[in-house]
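Quick one: the structure is below, questions incoming.
The other protein chains are all here in position, but one chain of the complex has been omitted.
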Amino acid sequence: MATIASDLPRDGVVADRGTLAPASPNPPDLAARLEDIWKETPGVRGWFSTVDHKVIGIRYMITAFVFLLVGGLEALTMRVQLAQPDARVLTPEQYNQLFSMHGVTMIFLYALPMLSGFSNYLWPLLLGSRDMAFPRLNALSYWLFLAAGVFLYISFPLGAAPDGGWFDYVPNAGREYSPGPNIDVYALGLIFLGISTTVGSANFVVTLLRMRAPGLSINRLPIIVWGTLTASVANLFAVPAVSLACLMLWLDRNYGTNFFHVQGGGQPLLWQHLFWMFGHPWVYAIVLPAMGLVSDALPVHCRRPLVGYTPVAMGTVFTMVIGFGVWLHHMFASGIPVLALSFFSAASFIITIPSAIAVFAWIATIHTGRVKFTVPFLYFAGFVLLFVMGGVSGILTASLALDWQLTDTYFVVAHLHYVLLGINVFPVIGAIYHWFPKMTGRMLPERLGRWTFATMFIGFNLAFFPMHWLGLTGMPRRVWTYGAQMGWGTANLIVSIGAFLFALGFVLFLLNLWQGLRRGAIAGPNPWDAPTLEWSMSSPPPLYNYAVIPIVASRHPLWEDRLDEVGDRTTFDRGFLLDNGKETLGVSPLDGEPAVILKMPQDSLLPVSLAIALLVLFCALLVHQALLAGIALLALLVVLVMWFQPHPSPIESERVRMYE
Amino acid sequence: MKLRRALLIGLPVLLAGCTRRPMGYLEGAAGPASIPVQRLGNGFVAIACAVVLIILAMLLLAIANGRRATREQGGVVRSGTHGLAWIYWGIGVSTPVLVAMTLWNFVVTREVSAAPAYLPVDVEITAHRWWWEMRYRATPASDMITTANELVIPTGAPVRLRLTSADVIHDFWVPKLGPKMDMEPGQWNTTWLEADRPGVYFGQCAEYCGLEHAKMGLRVVALGPAQYAAWQRGMRQPAPASATRGAQVFIASCSGCHTVRGTDAGGILGPDLTHVASRGTLAAGLLPNTPAGRLRWLSATQQVKPGAQMPQVALDQADLAAVAGYLGSLR
Amino acid sequence: MLTDGWVSTAMMLVLAALLPSACSRGSQPAHPPARASAATAPASSAGAPGATQANTAAQGGPGEWRSQARDYANTRYSPLDQVNTGNVARLRVAWSFADGVQYGHEGAPLVVGDTMYVVSPFPDTAYALDLSKPGAPVKWKFSPHPAQLAIGKACCDAVLRGWAYANGKLIYSLLDAHVVAVDANTGKELWRTKMGNVESGVTMTGPAFVVGNKVFVGNSGGEMGVSGWFAALDVDTGKQLWRAYSTGSDEQVRIGPRFKPFYPQYKGKDLGVKTWPPGMDKTGAGAAWSFASYDPDTNLIYYGTSNPGPRVPAQRPGDNLWSSTMFARDADTGEAVWAYQFTPHDQWDYDGVNEPMLLDLPINGLMRKVMVHLDRNTYAYVLDRETGEVLKADNFAYQNWSSGFDYKTGRPLINPQKKPIVDQEVQRICPPDIGQKDWEPSAYSPRTHLVYVGVFNICMDLTDHKVSYIPGTPYDGMEMVRHSVDGPDGDWGAFIAWDPVAGKRAWTIPEKFMVMSGALVTAGDVAFYGTTDGWFRAVDARSGKILWQQKLSSGIVGQPITYLAPDGRQYIAIASGVGGAAGVQKTRKGYPPRGSTLYVFSLDGHDVGDPQPGAAATPGAR
Partner (left out) sequence: MKTPAAIAAMLACAALGAAGAGWILRSGEDHGGHHHGAHHARQRDNVPPSPARLALSTDLAGAAEVHWPLTMRNPLDDSPSARMAGRQLYLQMNCAGCHGYHGEGNMGPKLSDPYWIYGGTPAAIYRTLDQGRPKGMPAWGRLLPPESLWQLTSYVGSMGGGVPPDQAQAELQGDFRGGSTDNGDNNGAVRAGRGQAQHDEDSSQ
């Protein structure tokens, strides 16, 4: 550690360019005018009515992080129970509710929302735009996410939390075997959250297609944009499957339909198909944007562009396409004919190739770059190793014959935590270190950051590596306890110790954040000397992002001079000046040619109202209060009518003013 | 009778003979449905370890190289498109490995999924929350055997298993003998297993099935052909008539859920207890089937297995002891 | 067997009967003269020149109705013809009698001399009615006070399907599994024999059947996991002479050296044990709760056994012998002579209890001594009653559980789509559990050579549930929704004339409800039956035209009879009191309330006191 630390720059003084003026001009008179146009209602009302993508993005991240902590606490509680054989810390119901809520929380309430937060915050900055395509929809998607999270957690203190696992297989989740409201909370909560995801995904797709700076053609997009785009398109196809499944489950449970009831001619396997048709693409949806974060941020700390931009970008899309064709590998033991399973087994092998491309691209970037041992770099480098471990254990589960032994053992638990923590949490934390200066204007302290990384990395591996061994020695998943004669005690104790060490890492991280917010070094517009557009403005960025919409000429606008790329240069000091009301530029989908000036909506209370109405509606459905549901539905309609009232349409013919 | 007693005495010995990791499947595989997978598993694990180590080495090498470059050239942004060779070589080398693994996987899949044409033993297993009901199919029907939680099989003979569930989805899994297979209500899944040598093999429900998923254990007892035949003969006998207090209390208070053939007890909610004392464990592998174990199970059912479908029977200690004694007599 | 001289004679006559000139005509006196005693050798029956015939001779005179079916052959044919197709429309109520009991009234009144004997459903009160006086006043009443517990153990209403008269005694089963004999003159109890333990679900609803000095009874409770049996008691003492179980070892089933079944699957030791999972034969039911018949020529008694228990087949792999089986046994020793299982491994509760009717029919050109049995499984069987060989098996109504009949093996071919599945609904299995014909007995006229029978036209949606055996509770597990074959508003029943030789219906009268009353046919060529919604109808036995009908106070599930009272008039009696298995239609619109009335009809409603239009010294037997 000491040798590594010795050659690191001091806290906050990462790059000499950090103190320079931003590349994107922000002349005071223009700034004042735009500030006036873009400013939002102050105070509590403003807090609820904001549609600023940066605020929403940060809220997404904070909320998701809170859920991460809650899910982590749940996990720690479980680890106490599992630390020794035949322990009685928890009852089986408590354990089953905990592991179910842990899964639901981490997968639905942390993993994707956290990435949505990053994307929300970064996209318009990366794309040279002033906001997302539908700012109010953006706010709505956040409020819905929050409301769905609250909805799922209301049940917890009532002892009626979902207890069927995050996968919630029927008939165990049917009314007959789970008569309480537990599973209704799950089903309605997921439908609820599905609205948020769908709305958010649609927003991302449209934003990418139309909301870019001129010249930002798709071959110049940052990889995070590719990742989130791919994930969003996937979500639009995948989420309906689970929403439908949950609706069917809810109807089965409450209104006597027979979608999944064997007794009524239904088919329990239908649930599994629908769930995993959603579930497996979802796994990639919560991984690909995180990989994008790394692909964009790692090269900065290696002082060179990413090796193999095109293969990595195409690999991202390719992964998702195959990702839709592997869901059956969650059901290898369900009695489906072996021939059918074989195709899915083969596809599950093939899907590793695009991921391997990314791995070799990252290693090549490190190898051929000039590595700076910053905290983000540590996280990203650690991530590469964890990614490989998670990926390789994934290959083992892709094998049909071997998976008949591996599935539903702790090996899978190890695999999925290497994947989800290794590929999501580690990049996310690295990315927080990386983009924290942009978001807050302050650097996170490096020294504590390195300790945090070491604690987390060791804790993580201590907690999850022995699980491979546990799985290979036959410990089944989702067990609230195990017998002493099985020989799993020691490994489980190590796992529990590792879990707490990992948790300690999070405590340190929180401390780190606190320090950074309180007395982190002032960052300046581009502390890392990074090449992408978001670093061309002050930290934190102004409300309207770009005073002048830049005209982009390459993938690395801020490095153009140094990369000796032939051709045009990105222009920051000359571009579209949009100061005639709240407006931004719309471009053609592929080439990024300026097409239209979009009038952006003002801040609004409609999104939060809609979310509250929906929350009330879902609560009413949960407790079968028809009257309340009717009122909520009515309120919903009223809000929607207000939402869809005519508003300024895009201006095609207005004279575009240029900033010279 | 003698054989069964010998078996009972032999059980602990056999148990002791098991490996320290009774559920592990990368060692001690004991039949043609599990040995190829064990080979495959060990091979894949070795490949996986090798891949991780190689990548780790590459990563460390890359970092060292990157650091060296920084030291030598400072943190100046580096231009150029070199480095793509890593991707070409990386994919070029790893893809053949991957293809080889896929093919190996299919070879093994074929080996273990295709049951032999002749399966002399045919068992229907119905999973319940949280125990197993085994029914050995036979012709004539009167040769059928019904038992619970302990699958007794002859060595060296492939056993066909027809699996279903009476309630939620469960999963039959005896790692050392064969692959997993889900047990789903309204559906019969078939699989097979075979034990090459006598012994007790551990199994466990591997699909989350609610409250006591953790305590749904299973034992497979493989016997030599002669012992197996003796076991079969014994199992086909009804329970001997008994006029003890224990038998009376059992009929009065337990017969609604349990069957003891030869008496009026014909309940099917819980395991068939006609020969319960010949089994090694109680409550799906949870307690040793000893006098103390039986008494503990009866007197603290819900403490031993919280949430079990068997309620705490409302009997006084004397009656509980009598019933435990009666169960002990059902060999 | 052909060495028997009597049989050779019969064979020759059969050949003669095949000549066109000998074809039967309605006007020919097809029935033999009445015989004084059943014990007499029935040589006279062979002398009848009909193409098909039956031993319609009964104990007692032609005007009497001394046993449930009037004769041993189970024909329910009366030689009386005062009431005929020409005048039947003049039938009016002569008198009526209500016993006040609200369960299904399923039995046929007996008329011996000038006394009519009726027994109510539970509490099984017996009444002797004096037919010599106007209004038939009660001569005596006997209350046996059976255990109340029995009500809750009887699957299908607390009914009694009949009673028997022998040697001056009225003998019948009590619901609480006893058999009681009452002095027919005084109504005093003579003996009472406990046959089973009602607490464990054994009830007795079947009709007692008398041959000579023996009374035959069987048990009910096939839904309660009982062990089915059929027993012979001594008429005078009530002592059990023999008892044959329907499941268990050969000894218990009384299978011995005389047992010569026709099909190989019935050969083997202890099949009543081996075709069951271990121990299951003890609760395997095979109750004998319906009508038996008797062939005096061979001294064989025939009866069918009920469904196997539990009704859920998944719990009892195997053929489940000897459930749903027809037995031929030596009446004296109870030894089985042959057996035939109608529905092997009965998965739908089809039973095999329906009445065996003993006829002599020309089958494939040869006159055969046969048994006609319209099974609940919808096959109309013609069996060789001496060997148990299936000669014909034709569907008399709609069914879909079987795709055909394999004459080589004697087994029906099962349609795999209609096999029940545990905890899953299998839709539209036809017929449902009670078959397309239940216990309600048919009638046969030697004049028309047709079998008259009430049938059903129904299906079920079935969900099987595995069940525990808990003594005294249902061992059942069938959850059913029954409906008409023809859709939601379709008819549930019909009254048909069945030609057993051709294996097809002669005519059909569709009925809205299942026809659950017995049938009666007379030498006047009138057939009588009642409907669940309370209509008592008389139809032309040849054409099926309804000639007369009367709506009664409750639905009809009893058996009509006809008799001559001391005044020489022909009367027709039928009980009206719905219940029993007809209750499965309870929720249908138009289902009548319960009742307890016996109606007696005569031409113009004349009773014994009324003046005679013309003297008829020896009516009936022309």
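Think of it as A, B and C in the order they're written, each chain with its own count starting at 1.
Keep this in mind: contacts are C-beta pairs under 8 Å (C-beta built on N, C-alpha and C of every residue); 3 or more make two chains touch, one makes a residue touch a chain.
Since this is a predicted model, take the numbers as computed values, not measurements.
Put simply, the missing chain touches A, B, C once the whole complex is considered.
Check A:73, A:87 or A:493 against the missing chain and you find that the one touching it is A:73. The hidden chain makes contact, of the residues A:27, A:179, A:265 or A:630, with A:179.
Interface with the hidden chain, as seen from subunit A, comprises residues 44, 47, 50, 55, 58-59, 62-63, 65-66, 69-70, 73-74, 77, 90-91, 93-94, 97, 153, 156-159, 161, 175-176, 179-181. Summarising the interface, subunit B meets the missing chain with residues 211, 252-253, 255-257, 269, 301-303, 306-307, 311-316. Counting over the whole complex, subunit C has residues 101-103, 148-158, 223, 465, 467-468, 470, 472-477, 479, 583, 586-587, 593-594 touching the chain that is not drawn.
Throughout what follows, only the chains that are shown with their structure count from here on.
A count of C-beta contacts for the chain pairs B-C and A-B puts A-B on top.
Averaging C-alpha coordinates per chain and comparing to subunit C, the farthest chain turns out to be A. Remark: the per-chain Cα centre closest to the mean position of all protein Cα atoms belongs to B.
Mean C-alpha position of subunit B lies 54 Å from that of subunit C.
In subunit B, the residues touching two or more other chains are 185-186. Of all residues in subunit A, those touching 2 or more other chains are 262, listed in ascending order. Those residues of subunit C that touch subunit A in the complex are listed here as 423-425, 463. Within the complex, the subunit B residues that touch subunit A are 20-26, 36-37, 40-41, 44-45, 48, 51-52, 55-56, 58-59, 61-63, 65-67, 69-71, 73-87, 89-91, 94-95, 98, 101-102, 105-106, 108-109, 111-113, 129, 163, 167-169, 171, 173, 175, 179-182, 184-187, 189, 202, 204-215, 217, 286, 306-307. Every residue of subunit B that touches subunit C in the complex is listed here, in rising order: 137, 140-146, 166, 185-186, 236, 238, 255-257, 259, 261-262, 264, 266-269, 274.
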